[in-house]
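I have placed the structure first, in the form of C-alpha cells, so that the comments after it can refer back to it.
Only one protein chain is missing from this complex, and each of the others stays in its spot.
For clarity, chains are labelled A, B and C in written order, and residue numbers in each chain start from 1.
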Amino acid sequence: MTRKHRLLLFLIGAIGAGFVYCAGAGNMPPWTQYRGPYGDVIAGLAVFQRHATDTVNAITYDYRGFDTLGEEFMLFSAVTGVMLLLRPEKDEKDASAKEPRNPASFRDRAALSETVQVFTTAVFGLWVLFGIYIGTHGQLTPGGGFQGGVIIAAAPMLLYIAENTDAFRRIVSHPFVELLEGFGAAAYALIGLAALAVGVPFLTNILPLGTTGNVFSSGTIALISACVGIEVTAAFTLVIFEYLREILSREKNQED
Amino acid sequence: MMILGTGLLTLIAVSAFIIVRTDDVTNQLLGLGFYGLLFALMFFVFQAPDVALSQITVGAIALPLMIMLAITRMKHREAVNRAGKKRS
Amino acid sequence: MLAHYPYYIAAWIFLCGLYGIVRSRHLVHTVISLTILQTSTYVLLLAIGFRKGGYAPIFADIHPGVVTVDPIVQALMLTDVVVEATVVALLLAMVVKAHEKGGTTSPDDLRYMRG
Partner (left out) sequence: MNPWLLTATVAGASLIPCAFACLRGSPERRLVGLEMTGIIVVILLILLTIGYGRLPFIDMPLSLALLSFGAGLVFARFLEKHL
C-alpha cells in the first residue's frame, strides 16, 4: 500500500465517520446546558461530606480513588517500561568507554551568559517551593499532587541548562529517587489497605476530617495527594534522567 | 465569555491542523507548546481551573520537554554513529 | 450549528490527529499527532459538563449550593491529562529504542520488526 492509497483510504473513512458523527452530535442537548444530575449532587455534597473545598480533587482522590490508584500504577509501570527500554546495554557501555573524544559531534559549546546562570539558580529554589505549595494545597484551591509533582520534577532541568551539570547529575541519579517512586505508589495502596484494617471498605476516608478551609483538613485526600506528588516527582525525574543519560556521560567524557 | 471561548475553540481547530501538517519535528514541538497553552486558557475560560493547571504543567512544560529530550537523544545517537563510521 | 459547536470541533481535532498519524514520515511526528488526537476528548468532555453561567466547582470562596459546572467530567479530564503524559513517555522510549536498533525514524521502514 503506497502513501497515496493510504491517504485516499483515510479520506473516505474520515468523510464517512465525520458525517455519521455530525448527524449524531446534532441530536445532543446544546452544550451550554448541562443536564446530568450527578455533577450537581456531588458539587452540593462534597464540601460537607469530605471537608474539601476543591470538589474536583475530592472526586479524583476520594470518590473515584480506586480509578486514581489504577492510574497511579499505570504511571509506575510506564516509568518502569521507560527505564527498561532505555537502560544502557552491556556492549554499549563498553563501546562508549572506549570511544575517543570527538568534539566535532557536539556543536561548539555556546557561551552561557552569567545572567542566565544566576537567574536559573535563583529560580530553582523558588520553583521547588512553588511545586510544594501547589502539591500540598490541592484540597483547598486548584492544584494537587500531580501538578506539584510535575513542577518539582522539571526543576533540575534549570540546573542542567545553567551548566551546573554536577549538581544536576547528583540530584537526578540519586538512588533515593527510585526509592521514592516505589514509596509513593506503595503508600497510596497502603492508605487504602489501612481502611480495610479498621474494618471499612477499601480507600474509605478514615482520618479525622478537620476544619473546612484548613490545610490539614479533608482526611485522606490531602495525604493521598501528597503520595501522588512524591510518586510523580520521582517518576518524571527518572524519565528525564533516562533520556539524558547518554548525553550526560558523553559530556563528562569531554570534560575529562 | 462565550465569544472568547468560541474564538479559542476555532483557533485550536486551526492550529491542530497546521501542527499536524508540519513535517519538521522541532518545529512541530514548539507548535505543540503553543497548542497546550491555548488549551490551558480554554479550560480556564470554561470554568475548569483544576484541569487548566494540569494542562499548564503537562501540555506546556512536561510534554514538549520529554519530546525534546527524545529528539535530542536521537540526534545525538546519529552524530555518534556518523563519527564512528568516519573513523573506521 | 452554534449549539453543538464544541462537538464538531472535537470531531475535527480527532480527524486531524488521525490524518497526522496516516501521513507521518517520522515516528516522533506520529506521537505528537497522537497527543493532538487525544486532546479531542478534552473538548468533548468539557462540552458535556459545561453550563452557561455556572461557577467553577471550587468552594474556597463561594458558598456550596450555587450553580456550578459538572466536577465529575473535570476529574475525568484530569485523569486523561495524566494518562496522556505517561503514554507519551512510554511511546517516546519505544521510538528512541527503535531508532537505536533500526537506525530509522520512518514508520514505513519498520519492516524489520515483522515476525
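Everything that follows uses one rule, which is that a contact is a pair of C-beta atoms (placed from the backbone, for glycine too) under 8 Å apart; a residue touches a chain by one contact, two chains touch by 3 or more.
Computed from a predicted model, the values in this text were never measured in an experiment.
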For the full complex, contacts between the hidden chain and the displayed ones involve A, B, C
Touch with the missing chain holds, among A:39, A:65, A:143 or A:219, for A:143
Among listed residues A:20, A:41, A:126 or A:215, the absent chain is touched only by A:126
Even though one chain is not shown, subunit A touches it at residues 107, 109-110, 116, 119-120, 123, 126-127, 130, 134, 140-143, 147, 151, 154, 157-158, 161, 247
Residue positions on subunit C contacting the omitted chain are 55-56, 58, 60-62
The missing chain sits against subunit B at residues 1, 3-4, 7-8, 11, 14-15, 18-19, 22, 26-27, 30-31, 33-34, 37-38, 40-41, 44-45, 49, 52-53, 56-57, 60-61, 64-65, 68, 71-72, 75-76
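Criterion: only the chains that are shown with their structure count from here on.
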Contact graph of the chains (line, ring, star, complete, other): complete
The pair out of B-C and A-B sharing more C-beta contacts is B-C
The distance between the C-alpha centres of subunit A and subunit B, rounded to whole Å, is 16
By the touch definition above, subunit C meets two or more other chains at residues 5-6, 19, 23, 50, 52, 54, 57-58, 68-69, 74, 78, 82, 85, 89, 92-93, 96
Multi-partner residues in subunit B (2 or more other chains touched) are 2, 48-51, 54, 58, 62, 66, 70, 73, 77
Residue set of subunit B touching subunit A in the complex reads 2, 48-54, 56-58, 61-62, 65-66, 69-70, 72-73, 76-77, 79-80, 82-84
Per the touch rule, the subunit B residues reaching subunit C in their complex are 2, 6, 9-10, 12-13, 16-17, 19-21, 23, 25, 28-29, 32, 35, 39, 42-43, 46-51, 54-55, 58-59, 62-63, 66-67, 70-71, 73-74, 77, 81
As the complex stands, subunit A meets subunit B at residues 32, 54, 56-57, 99, 102, 104-106, 134, 142-144, 146-147, 150-151, 153-154, 157, 236, 239-240, 243-244, 246-247, 250
